[in-house]
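One chain of protein is taken out of this complex; the other chains stay put.
Think of it as A and B in the order they're written, each chain with its own count starting at 1.
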Amino acid sequence: MTVTPAVEEEEKKEEKPKEKFKFSFDYFNESRLGIFALVVGAIIAVAAFFPSLPAFVKGIGAIVVILWGADSVRKTARYGLGTGVPSIGVLAVGFGLVGATTGMAIGSEIYHYYGSIGILGVLAGVAFMAVVGYVSGVLANSERFIGMKIPGLERGMAELAMAGTLAIILECSIVAGSWYIGDILSPIKGYNIAPVAFIAVMFILAGFGMLQPYNSCLGADERRGRTLLMAIEIGGINCIILGAVATMSLGAVQGVPLLVLGAIVWVVFYRAYMKACMEESYAAVGTGLIKTLGG
Amino acid sequence: MEPITLVIILVCIIIGGMLGSLGVHLLPVGGAPAAMATATGIATGCVMLMTGSAVTGLFTASTVATFWESNPSVVLVSLSGGVGAMLMMGFTMLIANLIYIFGAGVVPVSGRAAVDPITKESQTEYKTPRTDGHGVPNVCFYSGMIGGLAGGFGGALIYVILMSGEYAGFSIETAVIVALGIFIANAILAAYNIGGTIEGFHDPKFKERIVTGLTCAFVVSLMCGILVLIAIETGTLGAGGVL
Partner (left out) sequence: MPVISLFAWMLVIVFLAFIACMFEDLESDTGSQSNPNSQVQLAPEMGYIHRYYNKAISGEGLSYALACTIAGTIALLLLLKFEPVYGPKAAILAIPVGAAVGSISHMIRASVCYPGREAAHKRFEQPIYLDVFYGHLVPIATHNFIAVICITGIAYIQSHLTVLSGVSGTSNPFPLPLLCLIWGITVGAIGSSTGDIHYGTEREFQDRPFGEGRRVIYHGQICRYGDCGIRTSKDVVAFCAKYGGPATGLTFGLIVLFENWRTVIGMMLGGLTGAAWNPGIAAGCGIGLGIAVAIVLIVLNTWLVRWARKKYGPFVGE
């Protein structure tokens, strides 16, 4: 008689399904993530002027900025762009190239003539590009011009332009030690090429960090937490490649910690992403036949 | 730097950007449906095609620019870039037609015009019903060649005006990345303007959207050009390269 209630209780406990832990970014909703990434990115970009800042701090800044870019792409491309998701990611880094060149030039000149206050000059490039991005968004959205009618396109394009500019500035300073134009354009110690020769890989790595997450997770049941996991994982791959370049251009003291950071970030977030995908799909089976629904 | 040089650089950047945008409007792009022979044009996205042909032209333009010791001739280098892009578009469209005709067994016809405006061949009775045309008919071919010429010329023009010692005098890599950035921005805005697919200059969409497209290209190129002028005026990137 006294045995039965205990058995019933045990069965009830086993029947209640265990709540699965879903990695999500709920605290960092879209506005908070933007402000956080902008502040962190701007601070690290300004501090990146000094070669003594370790490369892995700049790497963390690059990952945060790429995460912001991927979130902006997701926000803007949800409503259907007509040409596909990769175009807006490449637009971000295309703007970023022009903005980064201008920002680094302004910052270097003010530093050369006026001293340390000049390091804030790089943010002038970011600010100019935000204006250009906003105007492009107005051109793309307003009825009198292109008229795409996507909610939040102006804000999205301004954010993307800023994210692209910060990403290129941070990556340039990882390879050259600092974003001072003198360091970027003059040859690396002991070799006869300048860090600007690696601009191609910086451009395409940053672009992919922003465009791939939403493009690869596109579908009816896409979830923001999973998509942003992939963005951090791609940031990890970027840090591995840039760490290899920094090992050659700056030495092993700067380059190897960045490589190790990239490897750790990649392993952790790749496993988290794959686990999330396999658990949240309809079924993950070893093999099987196919069916046709709807008759 | 003298004001007249700065004005020339700004005008050339604006012309280069607008030519890039014009090139996108002229290319016959069918998008994803064209790969399934459901729409006329080349089976890819317009941004990738325009960028691909423009960088091929840029490659030839950079080789030709080294013929001169310094101060390359702007017109000849830009024309080399334009012809390079035009050849790339020509070969791509010709082999695509070979695959359509012999691999898929369809006749290249246009879905937007009942009669080809240049060769006066009729189109509708050769078209598969319930599709929007297939292949790359003659008028799309001509439109694509002109579009390649325009886009390649624009991209190479921005590159040579930034790299030439007579004008901006950037280092070669800096000139390439700034040219690529401005060109890509213009090409993508033009792609948004046409909504992803267009058949060429005979498409009614072309007449409707070309003025808007060129206006947007003008505004964006103007803003980017002003930023480039600010960068030149700082004196860090110009001839000599380093402060």
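Points worth noting:
One rule holds for everything that comes next: contacts are C-beta pairs under 8 Å (C-beta built on N, C-alpha and C of every residue); 3 or more make two chains touch, one makes a residue touch a chain.
Small disclaimer: the values here were computed from a predicted structure and weren't measured.
Only one residue in the set A:109, A:154, A:171 or A:233 touches the chain that does not appear here, and it is A:233. Across A:35, A:127, A:252 or A:274, the single residue that touches the chain missing here is A:274.
Within chain B, the residues in touch with the undisplayed chain are 31-38, 42-45, 48-49, 51-53, 55-56, 58-60, 62-68, 72-73, 76-77, 79-80, 83-84, 86-88, 90-101, 103-108, 119, 121, 125-138, 141-142, 145, 172-173, 176. Contact between chain A and the absent chain runs through residues 84-86, 89-90, 191, 193, 197-201, 203-205, 207-208, 211-212, 215-222, 226, 230, 233-234, 237, 241, 244-245, 248, 270, 273-274, 276-278, 280-294.
Basically, only the chains that are shown with their structure count from here on.
If each chain is reduced to the centroid of its CA atoms, chain A and chain B end up 29 Å from each other.
Residues 45-47, 171, 173-174, 177-178, 180-182, 184-185, 188-189, 191-193, 195-196, 212, 215-216, 219-220, 223-224, 227-228, 230-231, 234-237, 241-243 of chain B are the ones touching chain A in the complex.
Listing the residues of chain A that touch chain B in their complex gives 81-84, 86-88, 90-91, 94-99, 101-102, 105-106, 108-109, 112, 125, 128-129, 131-132, 135-136, 139-140, 145-146, 148, 181-182, 185-186, 194, 196-197, 199-200, 203.
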